[in-house]
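A single protein chain has been removed from this complex, and every other one stays in its place.
After this line comes chain A, so read on.
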Amino acid sequence: MSKRRPYVRSMDGWWKKNPFYVEYMIHESTALFVAAYAFTLLVGLVRLGQGEVAWNGWLEAMKSPLSLICHVVFLLAIMYHTYTWFKIMPITLPPIIVGGKKVGPEVITGSGLLAAVVASVFMLGLVWRIAQ
């Protein structure tokens, strides 16, 4: 039938041509690490449900060098997710008006990052208190 072979532009590496798109792809890919961490916890929860021996096996696996390296990577990736999540928030939120003035993007990003620091310190402190 048709001999037409329409030209389809390749999508290979389009995002490498512009630093803005490189950053975009990096921050979008942090979702993979969030998913990997959630699956790690899901396995832990299933092992907890299977009893003490299974749970201790999971705890032991968490001490392996591979797991520690993975968690350092998760930590860096998810911290980057935190940073970009609040950096983009001024664009994703509807405009917030306080006292007749629109709240500036740096205020929104700053409050978000501050909230993340407070949440982290609070969580660590709470777990530390319970562990004593």
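Things worth noting here:
Definition applied: a contact is a pair of C-beta atoms (placed from the backbone, for glycine too) under 8 Å apart; a residue touches a chain by one contact, two chains touch by 3 or more; residues count from 1.
Basically, contacts and distances are computed from a predicted model.
Choosing from "GntR family transcriptional regulator", "3-isopropylmalate dehydratase large subunit", "Fumarate reductase subunit FrdD" or "Sulfatase-modifying factor enzyme-like domain-containing protein", the protein name stored in UniProt for the chain missing from the display reads "Fumarate reductase subunit FrdD". On the side of chain A, the interface with the absent chain consists of residues 11-12, 15, 25, 28-29, 31-32, 34-35, 37-42, 44-46, 48-49, 52, 55-56, 59, 62-63, 67-68, 70-72, 74-75, 78-79, 81-82, 85-86, 112, 115-116, 119-120, 123-124, 127-128, 130-131, using the contact rule stated above.
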